[in-house]
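Of the protein chains in this complex, one is absent; all others appear in place.
Here is subunit A:
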Amino acid sequence: MEGLKVSEADLLVYLHPSKSKNVSQAIYNELSSMLFKYNETFDGVLLAYSASTNDELAKILPGLHPCFGVRLKAQLLLFDPKPNMILEGKVVKLGAQSIHIVVLGFSSATIIDEDIREEFDYKVKHGKELFASSVNKRHKIEIETVVRFVVKSFDEETLHLSGSLLQPNTGNVNWLDKYAEEDLVERLIPRNKETIKRRIIAK
């Protein structure tokens, strides 16, 4: 899945003197308050962090409140989806007009019917709603399916994605990983064997 990256960061956290008794707690509080929010400096949504101080000394700022600045080295897990990236998420709701997906448990994504390719038809079978492919009978998208989709846009404020299932390499992840490979191999037999290997590994 694209869109996730780990960044190394040198951070400087300013703490109020009242927090000097328990600095690590204060640092964690400070960093935790930034979780699940888009941060421009980090260029992404902070999902997780691990931080450590190199130095035991911290400079005190001059001023009304003698805040002190603690230098940290941190590893930050960031989520930064850009258009045309491929993401995966679990379907939580299906309708004739849209599919609703939750990505990484916190980000909501919507795919509207215009962005679902022709081969998928909305059906209701045995009381369950689903999108079934008319080309490959076994390719289905239902509730709880993990779906791979292309990002159309990402709203940084609400962490809402809008996606598309137009490209052929999108759809039910299980089906894609199992059958699309076979499909691809069959179609590529006339080509160079090396090219095939490269394509399979790159998946």
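For this structure, a couple of remarks:
One rule holds in what follows: a residue touches a chain if its C-beta (ideal position, glycine included) is under 8 Å from a C-beta of that chain, and two chains touch if they have at least 3 such contacts; residues count from 1.
Heads up, the rule we're going with is that contacts and distances are computed from a predicted model.
For the chain that is left out, the UniProt protein name among "Zinc finger protein 511 isoform X2", "Piwi-like protein 1", "Proteasome subunit beta" or "RNA polymerase I specific transcription initiation factor RRN3" is "RNA polymerase I specific transcription initiation factor RRN3". Here the missing chain is touched by one residue of A:Thr110, A:Asn136 or A:Asn174, and it is A:Thr110. The chain omitted from view is touched by exactly one of A:Gln25, A:Ser50, A:Ser134 or A:Thr158, namely A:Thr158. Contact with the chain not shown here comes from a single listed residue; of A:Met1, A:Leu61 or A:Ala96, that residue is A:Ala96. For subunit A, the residues touching the absent chain in the complete assembly are 36, 92-93, 95-98, 100, 102, 105-108, 110, 112-114, 123-124, 155, 157-160, 162.
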